[in-house]
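So, subunit A:
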Amino acid sequence: MAEVAVENVTKRFGTLKALDNVTIDFPDGGFFGLLGPSGSGKTTLLRTIAGFIFTDDGTIRIGSKSVEQIPVEKREIGMMFQNYALFPNMSVADNVGFGLRVRKVSLAEERRRVGEALELVQLGQHSNRKPHQLSGGQRQRVALARAIVTNPRVLLLDEPLSALDKSLRVDMQIELKRIQREIGITTIFVTHDQEEALTLSDKIGILRAGRMVQAGPPREVYNNPTDVFTASFLGEANILEGAVDGNSLRLTDGDAIPIPKGLKTGATFAVRPENISITTEEPTERDTPKIQARLKQRVFAGAMATCILDRNGSTFKVISRDRDLPQLPEGGPVWLSWEPEHTITIPN
Partner candidate 1 sequence: MKRTFTLTTAIAALFAASIANADEIRVLNWQGYGTDADWATDAFTEATGHTVVHEYFNSEQEMLTKLRTNPGAYDVVLINASFTPQAQAEGLITSIDTAMIENFDDVSANMAENDDLNAGGALHGVPWTWGLTSFAINTNTFDEAPTSIEVFWDPDYNGRVSIRDDALEAVQFAAIATGQDINNIEDLDAIQVKLAELMPQIKTYWGSENDWNQFMAADDLDVATIWSGSASRSMAAGLPVQFVVPEEGAIGWLDGLSIPTSSTKQEAAHQFIDWMIDPEFYTRWAEDGAPASANAAAAAALPEDAFNRQVLGDPEVVARVQFQRPVSDETREAYLTMWQALKAAQ
Partner candidate 2 sequence: MSTLILKRLGKIWLALILFFLYAPILVMAFMSFNDSQYYQLPFEFSLRWYQDLAGNSEIIAAATRSVLIALITTIIATTLGTAASVALFRFEFKGKRILQVLLFPPIAIPWLITGTAMLIFFFGIGLGRGTPSVIIGHVALALPYVIVVVTARLATFDATLEEAARSLGANSWTVTRRVTLPWITPGIIAGALFAFAVSFDQFVVSYFLSEPGDSTLPVLIYTAIRKGFTPEINAISTIIITISMAVMLIAARFSNFGGER
């Protein structure tokens, strides 16, 4: 188990900067998600930590050791691949035992540890099967067992759940978290699924065009995105723009909403859809931010409902418990309001 630190790492592919001065650290024993749209460099970063890619610049430390010059096979990592990459010619037990055999562990020891690992992923009874005889979820568990059986210092997961269907994915998320807690291994995973990242991670890092845009605990990043991209990439956000006028923000159409004190310069503001309430009457509280909009569409989704609204040509989205919503006339004017602390300030 070890802390992983990435410092000022740059990686170029030809003229393209796949990683641009990336810095992030992953404390020991945590579960970390790397998030970003495709082409953002998240997989490159993971593979750089793994050692498949060597950096052009910067340092990577696993534990206290700097590893940029160490090839993947010496880095003592465990990795799980998107397609699992199980060796088709080996049985489940041989797949899991591969890393141990490479390390010249005795046969008895190998058998014991393979057994333990398979128990951990609840596949003890399938050890003699070949990969093609397993279901998708089972293959995933084998891949996980194989990645952890060697007691690596860090576990790297490349889109670990993307090949599974939705319900299986949720089960596996819980399972993955349980196993990670049980063995306490530093785990870094790449995903494009923000919900998955938020659910699993102790800390997330968001990448865009090779840069680490923001990193921190999920809640912090969610609540305090540092830019518009993060705000709208991680969860959904209604963006408000205007000019600061004293203690209020004057929106482009003339309305003003109160903003946190002390903010002098220009800024962008965002409100999460789930934090907005809709009323037909104007809310009476003085310092409650409120704006008027027109309801375009109401989408029912079981317990929750999503409303799409229009305000002078810009779209707003509100998510609310269905029963909390009043009867609303389609196309009619409504008031949107939220608690002052839910106004997210995005520094320019």
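Selection rule, in plain terms: all candidates are chains of the complex that A comes from, given by their letters.
Just so it is clear, contacts are C-beta pairs under 8 Å (C-beta built on N, C-alpha and C of every residue); 3 or more make two chains touch, one makes a residue touch a chain; residues count from 1.
Bear in mind that the values here come from a model prediction, so they are computed numbers and not experimental data.
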Complex member touching subunit A, one of 1 or 2: 2
Residues of subunit A that touch candidate 2 when the two form their complex: 50, 52, 71-74, 76-79, 81-83, 85-89, 98-99, 102-103, 130, 132, 146-147, 150, 156
